[in-house]
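Missing here is one protein chain; the remaining ones are kept as they sit in the complex.
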């Protein structure tokens, strides 16, 4: 049958106000049997890049769904409201790059629509809360079986706003990569993948150097946090398949003083002694 | 059929302890098919006014439901436990004003009950956790079809505790209004409505002055955050139909140094030059 049993929801609305619940209410008023999977609502206000990273890395673990994401500092301006179809899901949100790491992760964009059909709207569309007034109504319509084509006008997929891919490069003994994002534990996720660790010639259990813009730190490659002593740095493959710098029972981000988008170099200790 | 498919839930219980889950558990143990819509659980401890504001502004977007709200510094004292029926919902909580902005928003109070029927109680009622022991059991009973009259004794609606309405006044070129509440983004919601902006003779795109107890700030009227440059103040209609002072990608509350209940004056810049 048409439609979706699940709607996922990611925003920067926070959890202290009633914004998330108002969206749940709009959704459930129109699609009463749908079930909502909240991803997070504490993306830092307006931080599109952080929202994009969490979204793309989480969606692959969800059942087929309509995925609504709203980090939207340009709400009420000319930025477009879009829906993007992938093989098993539909992404709904602002056309500001927020969704652009997610559709490749879900198998690629098959079609895109500019949301504007009057059927998707609530009483009167506000200028500041399109999550409630445009995006969740569209998701509700899709959940109960509406055809994507009934929600707006087709868009050229190549016209969609995309965030730049985080950079990484690998040479023998040296990996240079941007920080994609940092999690609750202070694990520093890099743009490099675990396979790049092998490509650089690193094995597991090797002493390495982690270098930031300002200083450098000793670390080891390992499988998990407890591969090193408490408070020491470990370079490992994280649960999303990325290379990450972590610390056993401590925050690597705090130790390294790094943030999203900073560049980190991981290199073999031998490399350094040779230099 | 009788009953409700949804129960909404707002408290100051926080999200770090198991209090919210214990209430969900009581509810689902007694009404296993009901679905819970959590509004927020991070109302500042004991802040009845903040709870009342979030509740009243959110409930209008929810499907028909039993709405349970608990911000209850007087738990275990003589304050009454009540249920208030409106045309499409029942409100359940302490009689301390928390619900008093919500029932007008939902079409008015049609009946009120003092909760005391033994059917609504768990094993033994604690002195400190009536959310678990009185309010959610009552909500569960209502959800599965209990008649409101079976839950206690009728109360005179006029006897219910009410919070004072936030004040606002409007003259040509001058709006004076109390801060109702402040959201995650630092948007400062005023007691005045958008229609009062017109009544005061303000158009959209006008330069205005925002005056607090201590100082004054330049601002513009606009439709959305991005109507002004980054970091500048904008006076707009928010998503609840209130007038609000906001800032493009910044926190107006932080800029203005205001809190709930403070008084703000918005006046035309011309007015000021005339003064």
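Chains here go by letter, A and B, matching the order in which they are written, and residues are numbered from 1 within each.
Keep this in mind: contacts are C-beta pairs under 8 Å (C-beta built on N, C-alpha and C of every residue); 3 or more make two chains touch, one makes a residue touch a chain.
Everything quoted here is computed from the prediction, not taken from an experiment.
Residue in contact with the omitted chain (choice from A:19, A:101, A:135 or A:225): A:225. In the complete assembly, the contact with the undisplayed chain comes from B:128, out of B:60, B:88, B:128 or B:259.
Within the complete assembly, residues 12-19, 21-26, 28-29, 32, 45-46, 73-77, 126-129, 132-133 of chain B touch the chain that is not shown. Residue positions on chain A in contact with the hidden chain: 5-6, 8, 10, 15, 35, 37-43, 54-55, 57-58, 61-63, 183-185, 223-227, 236-239, 246, 248-249, in rising order.
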